[in-house]
Structures are given as C-alpha cells and as structure tokens.
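With one protein chain held back, the other chains of the complex are shown just where they sit.
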Amino acid sequence: MTFLFRSALTKQGLLMPVLNAVRGMSTSTGPNPLFTTLSITRPADTITHVEFCRPEKRNAMNKAFWSEMVDCFNQIAEDPECRVVVFSGAGKLFTAGIDLMSMASDILQPEGDDTARISWNLRHIIVSKTSDCCHTWSMYWRGLVSTGVDLITACDIRLCTQDAWFQVKEVDIGLAADVGTLQRLPKVIGSRSLVNELALTARKMYADEAKSCGLVSRVFPDKETMMAGAMEMAEEIASRSPVAVQGTKVNLIYSRDHSVPDGLNYMATWNMSMLQTHDLMKSAQAAMEKKSPKEITFSKL
Amino acid sequence: MTFLFRSALTKQGLLMPVLNAVRGMSTSTGPNPLFTTLSITRPADTITHVEFCRPEKRNAMNKAFWSEMVDCFNQIAEDPECRVVVFSGAGKLFTAGIDLMSMASDILQPEGDDTARISWNLRHIIVSKTSDCCHTWSMYWRGLVSTGVDLITACDIRLCTQDAWFQVKEVDIGLAADVGTLQRLPKVIGSRSLVNELALTARKMYADEAKSCGLVSRVFPDKETMMAGAMEMAEEIASRSPVAVQGTKVNLIYSRDHSVPDGLNYMATWNMSMLQTHDLMKSAQAAMEKKSPKEITFSKL
Amino acid sequence: MTFLFRSALTKQGLLMPVLNAVRGMSTSTGPNPLFTTLSITRPADTITHVEFCRPEKRNAMNKAFWSEMVDCFNQIAEDPECRVVVFSGAGKLFTAGIDLMSMASDILQPEGDDTARISWNLRHIIVSKTSDCCHTWSMYWRGLVSTGVDLITACDIRLCTQDAWFQVKEVDIGLAADVGTLQRLPKVIGSRSLVNELALTARKMYADEAKSCGLVSRVFPDKETMMAGAMEMAEEIASRSPVAVQGTKVNLIYSRDHSVPDGLNYMATWNMSMLQTHDLMKSAQAAMEKKSPKEITFSKL
Amino acid sequence: MTFLFRSALTKQGLLMPVLNAVRGMSTSTGPNPLFTTLSITRPADTITHVEFCRPEKRNAMNKAFWSEMVDCFNQIAEDPECRVVVFSGAGKLFTAGIDLMSMASDILQPEGDDTARISWNLRHIIVSKTSDCCHTWSMYWRGLVSTGVDLITACDIRLCTQDAWFQVKEVDIGLAADVGTLQRLPKVIGSRSLVNELALTARKMYADEAKSCGLVSRVFPDKETMMAGAMEMAEEIASRSPVAVQGTKVNLIYSRDHSVPDGLNYMATWNMSMLQTHDLMKSAQAAMEKKSPKEITFSKL
Amino acid sequence: MTFLFRSALTKQGLLMPVLNAVRGMSTSTGPNPLFTTLSITRPADTITHVEFCRPEKRNAMNKAFWSEMVDCFNQIAEDPECRVVVFSGAGKLFTAGIDLMSMASDILQPEGDDTARISWNLRHIIVSKTSDCCHTWSMYWRGLVSTGVDLITACDIRLCTQDAWFQVKEVDIGLAADVGTLQRLPKVIGSRSLVNELALTARKMYADEAKSCGLVSRVFPDKETMMAGAMEMAEEIASRSPVAVQGTKVNLIYSRDHSVPDGLNYMATWNMSMLQTHDLMKSAQAAMEKKSPKEITFSKL
Partner (left out) sequence: MTFLFRSALTKQGLLMPVLNAVRGMSTSTGPNPLFTTLSITRPADTITHVEFCRPEKRNAMNKAFWSEMVDCFNQIAEDPECRVVVFSGAGKLFTAGIDLMSMASDILQPEGDDTARISWNLRHIIVSKTSDCCHTWSMYWRGLVSTGVDLITACDIRLCTQDAWFQVKEVDIGLAADVGTLQRLPKVIGSRSLVNELALTARKMYADEAKSCGLVSRVFPDKETMMAGAMEMAEEIASRSPVAVQGTKVNLIYSRDHSVPDGLNYMATWNMSMLQTHDLMKSAQAAMEKKSPKEITFSKL
C-alpha cells in the first residue's frame, strides 16, 4: 500500500495520495467491467482502492495493464471526492513484474526500416510507458519482482508484509531497468551501496532490510493487518485539509529535484495563496476547542 | 543539540557550527536582557550556547522569537572567538512549534486590497522568515512539534534524548510546512516513504525511529547526559583548525545542492588557497610528535 | 570490496564494476612488476583483483599510488574480457590514508611566484588527483582512515569486516577533505546529521554503524569470509549480460546528478538502442527454459 | 511561419518541424469541418499547413482555439508522412492575442470555495494551456499582439513581413504573461535589456528590430513572398533525412535547458544508435555522386 | 538609465524597476544630506531618481558608494509609492569604475595570519559587495569604465548616449572582474565571441556596437534626450498595474536561471493567485472602453 505521486506539472487529481481498501471490504469478485487487469472499489467516500487483479498470472504486467493504469488514474483524477488512493495486488504476490510474453512483439521484434528507425520506435514505447503510466501509484505486496520496483518507487508511501521480498530483476533479462527504478530508487532509499548491489546482482531483499534501508516505512505481520493499517493511514490523510495535503505533496516532489534555495522560493510562491484557505482558520479554531482534525469538515479542492 | 548551517553565500560567522552548553553551566536564570525568548551563555571561549527560553509557553515560536533569532545569530557571526554554537530549549520540551496566537494577525488577517496584494504581502512574510531566520541552527529537545522540524533540519548535527518525539504538524492546521521542512527533511534522512508518511499524516516519530532513519545521529538516556555529550562534541569541533571546520561546512552545503562534478570543481577552487594555511603544517608536526589536535593552538579565522 | 564507478562521459572500460579476488587465490607475493603499490591478479577470466599492496606502510597513499591507480585502471579499461574489478588492501588495514611525507613537497612547499600562482599550482595538483584518480574503485578493508573515505565513496558497492572502522580524518590535519568525500558521502549514506558529525569531529565509525547508515551494504565476520563473499558477488555480476550491467551503471550515475524527469529522458534515449541486444532474447529464452542467467553465454561488450 | 517545438519527452510526431503552405495553394475556404478556428491543408505529401482561421475576429484566441490546437497537433503527430508543419494566420493579422471575452468566465470568475481553492483551479487552467497547447507551433504574421508572442516563441523558426509588429501586451491588462513568453523570449533573443523593455512597457517592436534582435530570422516584403519563402524552407527541411532532422531538433531543445557537458553526453547517447541509419550511407553515396540531398529517398521515421 | 533587478528571494521593494529623473527636474545641487555619493530626487510620485554624484572624481566607486547604495535601495524598498527607479551618473561620465585608492587597504593589504585566513577575509569582502550591493540598479552614462559594467549588467534596461563607451577594465589591473560582469554579461548580450573579446582585451565598445549586440536597448543623441526618454519609459512602467510589473520582473529573473519547464511551473504557481487581482478586471473594462492603461488607477502593491 502506498500513495500516488506524479511530477508537479500534471493533472490535478493525480496529485492526490491513493491508498488500498481492505480486501474483505471489496465487493468486487474480479476485474472491473471497464478493466481486465484492475479492480476499483470505494471503501470510503474519499478513498479509492485500486487492486491489481490478475492473480492467476501473478499479476504480471501485460500491455492491457499499462494502458488501463493510465485510464484508471485519469478517471480518478477527475473525481473531486477522492482524496486518497490505495493500490495493492490481488492474491499472494504484488506483481511478478513485466509479462515478457505480452510485451514480446513490441520489444523483441520492434518495427523500423533501419536501426535508427527501430531505436526511434523503441524510444517512443519506453517514453509512453514512462510518462503516461509509471509516474503513478502505490501498492502493497507480499513479494515483488522486477518491474514492480519501478511501480513502487513511484509511490508516496510503501508498506509491506513480513514475508515480502523485492527484486530489481532487469539485469537478469539483459537490460537496464527502463521505467524509473534506476532514477527513483537512489532518491527513495539512503544507501547507495545497497542500490548498486540490488541493481547489479538482482538479489532478493526481504522485508526487514527493506524497512531498515527505508524502502518501506512499515512492515506488518500479514496481509490482513497490513490492509487494515493501510486503510487507517488512508483515513488519516483523507481527513486532513486537502489544501494542506496537496500542497505538501506538490512541494515534496518539487524539492526532490531542486536545490534547497529553489525549494524555499517555490514554497513561498505556493503558500502566498494557499495560506488564504479557510481550512487554516477552521483548524486553528478546532485546535483551540481541543478537537481532532478529523472532526473538521473541509471543502473539496 | 546540533550545529548551525547556512547557504554558502552568507555572512562569515554564521557558517560556524554551534553547540549547546550544559544546562548546569549556564549562569543565566532567564532570558538575556537583550532578548525575551533567548538565553545566551558562554560555556567556553570558543563555544556559545543559545537556549530557547520560553518554557512556560512550551517554547512556542512567537514573533519575537523569529526576529531575535536573526539578531542573535548576527551577533554571533561578528564574534571572532566563537567557533561552535549549541542550541537547545529550556524545560522539558524543545518547542511546541509556531505560536499561532502570536502569528494570527499576520497570517490569518493579512492586509492587501485584493487577493493578489494579500498574496504579495504573505509571500513577503514567508520569505522574511525563511531567508532571515530559518536558515539557521541546531538544537536538542525532549519533544519537538510542528515548525520545530523546520528548525532542526536547518542544523548540522542533531542529538536527542530517549523520550523525544518529533512531529511535522502543519498538515493538521491546514497548510503545507512553509519554512524549510519539506525542502530539507528529504535531504536530511534517507527514507522517502517515511518523509511522505510523516508529512502527510502528522504522526509522531520517537527517538529510536529518529535514530534509525538518520534524523538524529545520537540518542542519550536523558537531558543531562545529552547536554554533556553535546558539550563534548562542541569541544571536539572547537579544538580543530577553524580553516578545516569552515571549509568542511561550506563544501558540504555546496555539495547538497550540486552534482558531484560541480562539487569537486568547487572543492578544488576552495582548497587552492585554504591548503596554504599554517594549520596544515602545525597539524602535520603534531601528528609526527603523536600529539592530539587539541594540543595545537590555531589562529582565529 | 566494492565496484568501480566513474562519471558517465568517460572511457569505456572504467565503467565496468570491479571486485576483489580471494587473497589465497592470488599468486602474487608482492607488487606487480609494473607497479610498486598495486598487485594485480586474475581470479577468473572476467574478474580482476587489484590489491593495494604497501602493508608495511599500512597502505598509506603516496605519490606513486596516485599515478599507478590511473595507469592500472586505464589498462583494465582496455581489457575487453574483464567485467568486474575487486579492490582491496593487503594486510590488516585497508589504508591509513594519505602519506603526508610523500605529498609534503607538493602540498606543504608548493611552487609559485605569489599567492595566486601558488594557488593555481595547488589547484592543478588537486584536480589531477580528483579527476584522474579518485573517480575510481572499490575496495574492502579492516580499518579505513582519512583519505580512504574518498576512495570508497567513489566505489559502487562497499563491504567490510566486523572489526573495520572508518574515519574522515582531514579535519584533524587542518584541511577540508579534497578528493571527493564531502561531495560523495552525503549522496552515499542517508543521514545528513551523521555525515556532518563524521566530517566535523573525525570520530571513528565502526562496522555496525556503517551498515545501519548504509555506507556498506554487508558486514562479514572476518577477511576470509568477506573475500569469499566479494568473489561470489563478483561472479554474480560477471555472469550477467554486460549490456545490462553497463547500462545499469551508466544510468545510476546519471541519476545521482540529475532530476527524475531528466533521468527518465536519458534512460529512454539509452535503451532505444540497448534494448536491441541479443542478450534480451537469450535471457528470455533461458527464463522460459528455467535456466539461470549464469548458464547463458553473452558476447563481450 | 515557423516550426513546431516541444519538450524532448513527448509524443513522436510533435517533434517534427511544421511550416506554412502558400495561401493560394490552399483549397480550404474556411475552417476545416473538424475545427472552427483552424484550417488544415497539405501543400505537399510531407508538409502540413495549419492556418489560424478566424480573421473576422483578428484571429483572437478563444477557448475553442486552445483545445483545437491540441487536437490538431495530436493528429499531425500520428501522421507518419508529415515532416514539416507551417503555421500562419488567415487575413492581415497573425493574431490579436487572447480573446478576453471568451476566457472571461474562466479567468475573471473562477470557481472555488476560498482563495486557496480558486488558486488551485486557476493553476489547473494555466497548466492545461501551457502543457497541452503552448508547447507547440510556428507561424507567420503581419502584426502580432499579446499572447501571440507566447505562441511564436514556442516555434522553431520565425519569419515575418516587413509591416509586421510584435507586442508583449499582458502588462497592459494587469497580468504577467502566463503561457511561455517570459520563459522563452529571453532564450530566443539575445538582448536582455530589450526583453525587459518589451515585457515591462508593452511597446510595439517592428520587423527590422525583430530581425536585428534575432526574434525572426528573415523578413519578407509582403505575405506572398513570405509564404513562398516559408514553403521553400519547408521543402528544404522535408527533403532531408528525418533521422537527421529529428535528432537535430531533440538535441537543440535538450541543449537549451542543460549545460554544455550534459548536452554532449546526451548527444553521444542519442547518436550511438542514430548513426546506424541507412540515411548516412545514402547521403555519403549521393555526395560522392554530386547529387543534392533532395534527390535521395529516405524512409519514413 | 535602467531598472533595478534582484534575485527573486529578496525584499519586496527592491524588485521594483527604477528609472532616472530628467536632470533639469532635479532640485538637488549635490549629494543628499544622508549620502555623500548619491543624490535622490522624486520627479513623480511613483518614480525615484538616484544619481551617482561624485563627478569631480568621475563617479569612481569608493567604499562610501558601496555601502550607501545598499542603504539607498533598502530605503526605496520600504517606500510603497515608488514603482520605478532611474539610476544615472552626474556629469559627463557615468562612472570611472572602482576607486582603487579607496579600496586599497582592503584589497591590497588584506588582514589575516596566513594565506588561508587572508583568503577567507577577502572572500567575505567580495561576497558583501556582491550580495549586498551589486545585485542592484540601472543607469545611464556617457562613458562607462571597469566595474561600471558590473553595475549595468545588474539592471533591467540600459540606455545610453551616442558618445558613450563601455569597457571591462579588470584584466588591465590584474584581476578577473569579481562583482558580476563575468556572470551576467554573457546572459545579457547575445554574442559569446564578443563577451570573450571584451573581457580578455579590455577594449572599448562604443554606443553603436552596444546597441547592435544588445547591451543597451536604445541610443540617444545626447544626455538631455536620453533623460527625457528614460523619464518617458519610467512613466510607461509606473502607469501599469504593479501586480503585472512585479510578476513580470520576478518571472523574468526566475527564467534566466532555470529551464523552460521549470519556468512554466513557477509561472503557473505565481499566477494562480496573481490572476485574482482587481487590476485584470479594471484593465479589461478600460480596454473595452478604449481607454489607455494610463487612465486606470491601480492600488499600491
């Protein structure tokens, strides 16, 4: 379970954090009619649960998945009620990574009259995946393989179960990870030596090491408690002022890619309008009345 | 307890590290005559202790605090003897964060003829706080709340007691943290997932997690041992060549915001003069005579 | 033991990871005829072991070492067979740091008609060391002192023994570390507070803290098991597709110094040709046949 | 007349240069059935002419224009034949700038429950215009007003007639130009003093000054000769290897926003595959046979 | 005559453009009582004229000048009425550059116990001049020498008389220009070859070349017409919406130092509040009523 993140210059709704509904709460018994790989439920008015729902294939990412993710998050982006998205995988495994069979024709037999033209087409495919899809999401998992790391590094918050393991598997299939792992993993965890080791040897990392290196911020004993924890965290975030939550997310993403002085300049420019929200007065008043933030009703953003 | 840090293009003195005097050594029984919120003592010739001294208000940061911090550190900057500053909070709590009552008129009822003019004035207030004050400091604490995180992330080294806790509380009052937390926290600790979780949920983080995630570099059983540890560390730093200490600080700050090749280029340009210090010869000679660096007398910078 | 790293715009071979042969496997009984400070062996066709071999001086880095390192890695760079380099120190200590006696004439008595000209010459010396030599390497050690940290932060992966300790010793000899520590250490480990403390106080850090802060990714009980572990890791990497390994390394280094969107753009441009490798098809086929990557024969790069 | 430009990480087709068909060649007598503000013709197989076709309103940019531009260029991007786009305005004027009446409800009466929410919605509108539309195009004009400068600075090449004039008109309507002029104009022309003067005083600049400051690269006596010149230039570009043209455009845009070393690194990574095009051999052979590049047939990209 | 410019993160007032009063309008017959080197007049409510007033020394910049400039512009920054500043030199010459005699003790006989400490003190002096003073201004001149170029490149708009000449004179006195010329000149004019030639040979550049290379945006036959032109331009700017003028200035400075995508992101964040100004409605209404912007009354910012 984790939260969605996207670059700052993007559509409104995709900046909202996303978080996973508890599986038992889901009324879906399979993929959503609109999607063949995703199941969408609404555990609360302000929370959407997106479940990667292809367990018979260990949630391997096929071509349908890549395009449905874009459509799904575009729909969520237009939904003014949703404040948090939870993303998880159905079954025991979060994802087994890229479904090589599904991608084979594009990647292994690319079109083009010469090497330059084949390269141009391959770049187009990579950029599409990267910019349209893999900017997104959060998720939970038991075991995570290969491209899955691309997905989770694109999320805001990462949780896992005690028996989860992670693997940057691309080096085992003869390529450098192409949809974000090599860019985001070093900014997501603190140890450069570990990043290099994982990416160059494709060894598995288990939950405890994932927690101590900072890849996940919490480890739960099993999927049930993790999903309950995810839901609780989603509720915490969904209950806060959406002005505060969005401003925090926009500025954290901006800071990742800029110097501290640049980040402070941007922050001041952002807050010169955002400080004028009524939410500030409502929160101050609630604080004086010893009320919890959850008791305040904030307008939609 | 921690050390001061500022951007590289700043006044001379503010680049010196600062560190906390042991409370029992302090002869002050309240705020310094010049300041209503700060107590300044001199536990050693080369060490200044700044204590946030408003314990009856849990060291909440009011308007006086913001301007006195600027004056205080400007004075220290002009003091050629001081080599380290220790910054701590009087009483049980380091700080309860922003004193909303004190800031209310500025933030909640800002002036201006239309939204653009109100925004312009608010930006001016934010920039003043950010650039004049919150570039600074270090501190120790038992519990740290809200804007306090802005302060401590601006420090060089952070120590805490076993019972300390930390909270990025802004999201609870309807705003995105505006004086540095969102910019510096991701560059101060290694886990991006944890930064996002703390900033989006406002949950408390306790000392052990603060140590394991790297926010603090040491945890002490209680305030007395912490202050003694801080003083010892201050003495370690104060005894070193000020040429070496300042050069280390300037270049560490530069490296934070630049690429590795840029950092190496700057370092070479810095050291082309700084290597000509007599301190190098003095140190080399002391090393050959098996003397400790503390036995060397270095000139003032 | 760790792996070589260099900036992206550099010679071909130096981008390959490097890893240490087990000492017992080495047939060398001292320095290589070509080198006075380094011993080069070939524990496997694709693995080169570089050993810092001046144990009677605790592997202190003298002038010969600086220039031999450049020559040695330039030779390796021309060797199409070598895929990994292991770098370690002979004897009990990895390195005692800079051999001040050896560098004394250059640093302590630099030439030049006035301060500007002395500075110009000193900058030339620093840049030579920095850009010609310290971009490189990996290593293992029992204890590591002073400039040694410059070396290890320039490596890909760092291993150590349980009794190893690390020290950024420059502040003790009156200077700011000039060959990479202040630039790379903050990007190598997650805790800023710890980086500042180590660089400003020159205190020793032991193996457990080095592991928990992320400086090393594994700790071994003694040198023998560490060297065996290093060799095993070297074999893991050497058995992978060189296209995948090099692409991973190039892009990880690029990402360190660029924003995430810049990194994704570069990755797409890199992979538009690299995805056309036969290694991908070979790997896919091996995966379908349930073979290990080690059973595949990849062409030289 | 000028050429389209977009950031490097974008859809394939939009990277192709665009250029204006001679008006007399156009068979369109008004807007294209699909568009109310644009007329699309095909003066040659590889050249598309987009004409801003609202002359009765002096080509003022209304809401329909903003969305149709996106659709139009998305269509062109999918067209594998088109290699150049020419963009011009019907009638005497290129554009009178933003149609304030059309945008009034969005900008002057924005929705939202408080200032923060209104700001959030306004930012959404600005970002949509900026990222979806104003990355695009090229054009020719007789007189150009206000937002028109946003459009033309987003183009590759700018031509104008002798009686054309240009104006950055935003300061006259109480706002800072928001869709690219302040970002691109300083990178498009050489004189910073002139950029500041134009943006702060809204004075008109005539064709001769536009030529000497570098805003346009050629001035023509009247629209007919200009359109003929534009067509000739379009044919020049369309006849070249599309691998060479696209690579040139991608790398010029990359270089605008990066340092020279970064640009060289990217160039080398780009060309490692693109140099493998058959176009290079075809061109070399043609050169030896003293043939013009126009006599070579290049594959589609 | 030109306009003030400062980095974006600075005090409010200093972001306003500044422009020169016509000399005949000035009632001052010498320096202002508060200043020994500057004369301050107020040709209009919204326009301040700062005159460098040391003609007997050819307006050479002495130590008093450097500190008075800071005080003067700090005062103007607090003045809510002033919207434009004009800066010019009294007498025939704008400035003869640095007054070496005045600076001699600081620069030629700097204090410090060793080279490192002398360097540290010199850096402090340079940084003070650079960050406190030379961020500022605009001016007019007949002849401009040496450090004067530092001043004028820090301005928004530059005008000159037909007999003016410019010289980057530092190379003639054995140093690299240290207060901004080498940083700003290449971003102010378009020809790199010319920048290099001027800085490396110290040759004079006359008004016509200054105009054609873009250093000045207008040349006037003599000082009287230039001052009249400056006043007219100042009135143009002062009559515009201050929200629009400041936003334009802030974003032009931001764009100079950032990529185009970064600039667009910042612009959107800036305008999400600034578009809510009443000035926009007032301007739209005036436009419909065919009134000039000068007929609108805008609130102070």
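So that you can tell them apart, the chains are marked A, B, C, D and E in the order they are listed, and the count of residues begins at 1 in each.
Following the convention adopted for this analysis, contacts are C-beta pairs under 8 Å (C-beta built on N, C-alpha and C of every residue); 3 or more make two chains touch, one makes a residue touch a chain.
Computed from a predicted structure; not experimentally measured.
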TODO: Pick out which of D:Pro55, D:Gly91 or D:Gly263 touches the chain that's been left out of the picture.
DONE: D:Gly263
Task: Contact partner of the left-out chain, one of D:Arg58, D:Lys92, D:Lys204 or D:Lys282 - done: D:Lys282
- [ ] Can you work out which residue in D:Val188, D:Ala202 or D:Met227 touches the chain that's missing from view?
- [x] D:Val188
Task: Interface residues of subunit D (partner: the chain not displayed) - done: 2-3, 17, 155-158, 187-191, 212-218, 233, 236-237, 240-241, 243-245, 247-252, 255-256, 259-261, 263-264, 267-277, 279-284, 287, 293, 298
Open item on the list: Touching the absent chain: which residues on subunit E qualify?
Closed with: 7, 100, 104, 107-108, 110, 115, 118-120, 122-123, 126-127, 130-131, 170-178, 180, 182-184, 186-187, 189-197, 199-203, 212-214, 256-258
Task: subunit B residues touching the omitted chain (full complex) - done: 8-9, 254, 258, 261-262, 264-266, 268-270, 272-273, 276
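Following the convention adopted for this analysis, only the chains that are shown with their structure count from here on.
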- [ ] With chain centres defined as mean CA positions, report which chain is farthest from subunit B.
- [x] D
Open item on the list: I'd like the angle of the rotation relating subunit A and subunit C after CA superposition, in degrees, nearest 5.
Closed with: 120
Open item on the list: Going by the contact rule already set, what residues in subunit B reach two or more other chains?
Closed with: 115, 118-120, 127, 130-131, 187, 189-191, 212-214, 243, 256, 261, 273-277, 279
